[in-house]
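Quick one: the structure is below, and I'll ask about it shortly.
With one protein chain held back, the other chains of the complex are shown just where they sit.
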Amino acid sequence: MSEEERAFQERIDRGEKIEPTDWMPEGYRKTLIRQIGQHAHSEIVGQLPEGNWITRAPTLERKVILLAKVQDEAGHGLYLYCAAETLGVSRDELIELLHAGKMKYSSIFNYPTLTWADIGAVGWLVDGAAIMNQVPLQRTSFGPYSRAMVRICKEESFHQRQGFDIMMKMAGGTPEQHRMAQDALNRFWYPSLMMFGPSDKESVHSAQSMSWKIKINTNDELRQKFVDQTVPQAEYLGLTVPDDQLKWNQEKNGYDFSEPDWSEFFEVLKGNGPCNKERLDARIKAWEDGAWVRDGLMAHADKSTVARTAAE
Amino acid sequence: MSEEERAFQERIDRGEKIEPTDWMPEGYRKTLIRQIGQHAHSEIVGQLPEGNWITRAPTLERKVILLAKVQDEAGHGLYLYCAAETLGVSRDELIELLHAGKMKYSSIFNYPTLTWADIGAVGWLVDGAAIMNQVPLQRTSFGPYSRAMVRICKEESFHQRQGFDIMMKMAGGTPEQHRMAQDALNRFWYPSLMMFGPSDKESVHSAQSMSWKIKINTNDELRQKFVDQTVPQAEYLGLTVPDDQLKWNQEKNGYDFSEPDWSEFFEVLKGNGPCNKERLDARIKAWEDGAWVRDGLMAHADKSTVARTAAE
Amino acid sequence: MIQESDLIASDILYEWLLRRGDTALILGHRVSEWCGHAPVLEEDIALANIALDLIGQARLWLGYAGEVEDKGRGENELAFLRDAWDFRNVLLAEQPNGDFGKTLMRQFLIDAWQDALLSALKTSANERIAEIAVKAGKEVTYHLDRSSDLVIRLGDGTQESHRRMQAALDALWPYAGEMFSADAVDEAMAAAGLAPNPQTLRPGWDETVGEVFKQATLTQPQSDFAHKGGLTGRHSEHLGHLLSEMQFLQRAYPGAAW
Partner (left out) sequence: MIQESDLIASDILYEWLLRRGDTALILGHRVSEWCGHAPVLEEDIALANIALDLIGQARLWLGYAGEVEDKGRGENELAFLRDAWDFRNVLLAEQPNGDFGKTLMRQFLIDAWQDALLSALKTSANERIAEIAVKAGKEVTYHLDRSSDLVIRLGDGTQESHRRMQAALDALWPYAGEMFSADAVDEAMAAAGLAPNPQTLRPGWDETVGEVFKQATLTQPQSDFAHKGGLTGRHSEHLGHLLSEMQFLQRAYPGAAW
C-alpha cells in the first residue's frame, strides 16, 4: 500500500467523508462509479414495472400516490447520477453503458408486475429490501453518495409504508384481492431475497468494499435482517411466506429460511429474466425517440448563448 | 359526337357490356377509373372504423362475424382494384393517389365508431345505403365493374342483415344497450343519407354518367328509396329516426324527410370530418411501414425467376 | 353565504363540473402514459408531476360534481364507472400522445386555456369553485411556464425539432376551438356569475399562444375549423380505448375497496 493509500484508508477509518476533489485510489473511484451508476440505473428502470400499473390504478388516490412515488424514483436517479458525475463520469456516458449492456440495474426489475397487488409487493418487499441495503449506506465514506442516500432513504421508507398499505387492503379485501396479495408475495419473495446478492463467501469484492466503507454490512447479514423484519409483517397480513423451511430459531434470535434459487439469479443476470429484454428495449427506445428533443434543447441553448454574447 | 362515340353509345343503349379491350371514350375511361377507384378505396378505408371494435367485440361469435365481414370488404377492394386495372391503371398508382389526397373514399368512413351499436348501424345503414347504390350498378355498362358488383352485392346484403341483427339485440336489450342503439342511429342517419350524394340538380357529371350507364339512378331516387326502406325498420326496432319532419306522404307513396346538412357534407369532403386525418394517416402509415415487406417479396420473386431461368 | 343552488340548477352545475374534472382526468391520464419513457430524466420527473397535479385537480372537480349530483357517486364512481359517452372532456385532452412534441403541444394549448379559465374562476360566486381554482391555478401557471418555455426552445431548436413542433401544432390546432365554444351550460354559468363565458377567454389565449409561437418561430395555422363534441359526450375513437384500460380493475372487481 502506498503512502497515499494508507492516508486515504486512515481517513476512512476515522470516519471522515471523502469528497470528489480529494485524492482517492482508482479502484475506489471505479467501484463507486459502478455501484452508484447501477443504483441510478435501477431507479430509472424501476419506473417501468410500476408505470405498467399507473394507467390502471384502481382509484384516483392510488393513482396519485403511485405517480408521486415514480416521480420520487426518477428524482433519486437524478441525485445519484449527480453523485456519480462528481467522480468524473457523465450521465450520458453511464446511460450509454447501460444501453450497451455494460452496466447493470437491479435484477428485481426484470420481474413483471402482473396484478395490482404487485404494486403493493414492490413497495413492501422491494423497497423494503432496498432500504435495508441503503440505510447503512447513509454512513458510506464517499460524501456525495452518503448525502444522496440520506435523502433517498427518507422517501423510500415512505414508499414502503404505502406499499404495505396496499397489501393490507388487498390481503383484507375480497377473496380475489387476497389471492392477488398472496400471489404477489409468492412471486416477489425470493427475488427480494436475491436483492442482497449471493452469500458473501462467493463475493470477491466484498472485503475491499467493506474496508472502504462502500459496503457496510455483509449480504447475509442484511438478508437475515430483512427476513426477520418481513415475516411478522406477512403474518400480520394473513399471508403465507412461500418457504416450507421457514422457522423461528430461538438460538440465533432470527428465522431460518431457504436460500433463493441462485441459478435463477444468475440466469436473470445473464439476461434471461422474464423482462430483461423488454426493460432494456423500452429504455433504449425512449432514449432514441428522445434524441431530437435533447438535440433541439441543446441547439436552442447554443443559439441563446450566441445571442447573449452578441448583445453584450 | 364522332362516329366511334356514336357506335359506343349505341352499344350501351342496346345493353351490351363494354369490355376492357373495346374502344371507349377517354371520358368514360376516366370517369370509371375515378368511380371504381373510389369504391375500392372505400372498401379499404372502411376496414378501419370496424377494425376499431374487432378487439372489443362483446362475444366470440360477434368477433368472428365481424372478422369475416372485414375480410369480405378487403376482398371487395381487391375485385375492384382488379376491375380498375383493366382500364390501364395499377393498384399502386391508385393507392398513391389516395395517399396524396387526390382521390377520395366514401365520406361516411370519416365518422367514428363510438359504441358497439355503431357496428350494427354501419351494417344496417351504411351497408344498406351502399347496397342501394350498388344493386343497380350490377347492370352498369362496363363488364368487369358489373361482374364485380354482382359478387359484392351478394355479400353486402348478408352484411346488412348481420348489422340489423346487432341492432335488434341492442335495441331490445338493456336500457344502456337501447340507448347505444338510438345514439348510433342519431349519429349515422344523416351521414347515411349523404352517401347518395347531393341532389342531382347540383351534379354536373350525372347526365353523362347516366347515359353511359355508369350511373343508373339519380341520387334523389336512391335516397328516397333508402328512407322508405329504412324508416319501417327503425320502427320495428323501436328506435326514433332523428328527423322531426319525417312523415308518410300518401300522394308520392313515400316519406317526406329532412335533407342532411350539406354544409357538413362539404366540410367532411374538404377534410374536416371527425376522422379524415386519422383514417388517411392510418392508411399511409400501414403503407409506409409495409414497404419493406413488399420490397422483400418482390426481391424474392426476382431471385426465383433468375434461379429458374438459370436452371432451364 | 350564497348557496350555489340559489344561483343555478344543479344539473347544469354538475355538467359544468364534469367538463372541468374530465378534462383534467383524461389529460392527466395521457400524460401519465409517459412514465419511464421520456426523452430525458428531467422530463420523466416533470411529466409525472404534471400528471399528478392534473389528477389531483380531477379529484377536486369530480368530488364536488358527485356532491352536486347527489346520487352517492364520488370521484371514483365518476372516473371509473362511466362509459365514454358520459365523459365531458374536450377532445384535445384525449388525443393520443404521439411523439414528445405532440404531447408538449397538446399540453401547451390546454395549459394556456386552463390558466386563463382558472384565473377567471378565482372570483366565481361559488366558493367551492373559487377555492379549487386558487389551488389548481397555482399548479397550472407553473405548467404553462414550463410548456411555453419548451415550445419556444424546441420550436427554435434544430430543423428537426422545429419540423416536429410545427407538425404537432398543425395536427392539434383543429382541436383548440372547442375549448372556447359556449353552449347553454356555459351561458347559464356565466349569467349566474359562476364562470366566464368560454368565448371571452379566446382573445387572451390568442395573445398568449401567439407570442409563444412567434418566439418559437412556429407558424400559427389560419384555419378556424374546430372539432367539437367532447364537451357534450361525442368523443373520438381514442377515448374508449383509454377508458378500457383505465377502468379495468373497477369493472373487473366491482365493489372491492382498494
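In this document, chain identifiers A, B and C correspond to the written order of the chains, with residue numbering beginning at 1 in each.
Going forward, a contact is a pair of C-beta atoms (placed from the backbone, for glycine too) under 8 Å apart; a residue touches a chain by one contact, two chains touch by 3 or more.
Small disclaimer: the values here were computed from a predicted structure and weren't measured.
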Contact partner of the left-out chain, one of A:89, A:275 or A:293: A:275
Of B:55, B:253 or B:309, the residue in touch with the unshown chain: B:55
Chain not shown, touching residues in chain A: 49, 52, 56, 112-115, 176, 183, 187, 267, 272, 274-275, 277-278
Sites on chain B contacted by the missing partner chain, in the whole complex: 44, 47-48, 50-51, 54-64, 67-68, 70-71, 74-75, 77-78, 81, 91, 116, 166, 169-170, 173-174, 176-177, 282-283, 285-287, 289-301, 303
Interface residues of chain C (partner: the chain not displayed): 83, 240-241, 243-245, 247-248, 251-252, 254
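Please note the rule applied: only the chains that are shown with their structure count from here on.
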Co-neighbours of chain B and chain A - touch as defined: C
Between A-C and B-C, the pair joined by more C-beta contacts: A-C
Computed distance of Cα centres, chain C from chain A, in Å: 35
For chain C, residues that touch 2 or more chains besides their own: none
